[in-house]
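The next block holds one structure in the form of structure tokens; read it before the comments.
Heads up, one of the protein chains got dropped from this complex, but the rest are sitting where they should.
Up next is chain A:
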């Protein structure tokens, strides 16, 4: 269960960012922004090796005392960043991977919508919103 989900474009501006509403959202925006540096570092580190062997899932980017941040980058340099609660130890790596795969699939569907301009913020897609809601923590 994620606490914050963000989709960042190739030019490093956010296409979609949503966090659990009760928390201070600015804190999450800042965390996502700082994690972009780590993402770039991982991409360039793996870039020395053969590019086609580079995996899309980047894994744990950095842990803080309350949260863990995971990253995933597509071949078109669109980045997905997910922040989860550090106390939630039940979340395994496979689950994070499957969450990212679902995000990637929903993102491709949004791309294929002819009314969506690539580079715009993802605002009108109900399917994408629904999928992200299912991944976030249910806070009453």
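Here is the rule we use: contacts are C-beta pairs under 8 Å (C-beta built on N, C-alpha and C of every residue); 3 or more make two chains touch, one makes a residue touch a chain; residues count from 1.
Note that contacts and distances are computed from a predicted model.
A.B. asks: The hidden chain: which UniProt name fits, "Protein transport protein Sec24B isoform X1", "Ribophorin II", "Trafficking protein particle complex subunit" or "ZSWM7 protein"?
C.D. replies: In UniProt, the chain that is not shown appears as "Trafficking protein particle complex subunit".
A.B. asks: With the missing chain put back, one of A:19, A:35 or A:125 would touch it. Which one?
C.D. replies: Of the listed residues, the one touching the omitted chain is A:125.
A.B. asks: Considering the complete complex, identify which of A:12, A:108 or A:134 is in touch with the unshown chain.
C.D. replies: A:108
A.B. asks: Touching the missing chain, which residues of chain A?
C.D. replies: So the residues of chain A touching the unseen chain are 108-110, 112-115, 124-127.
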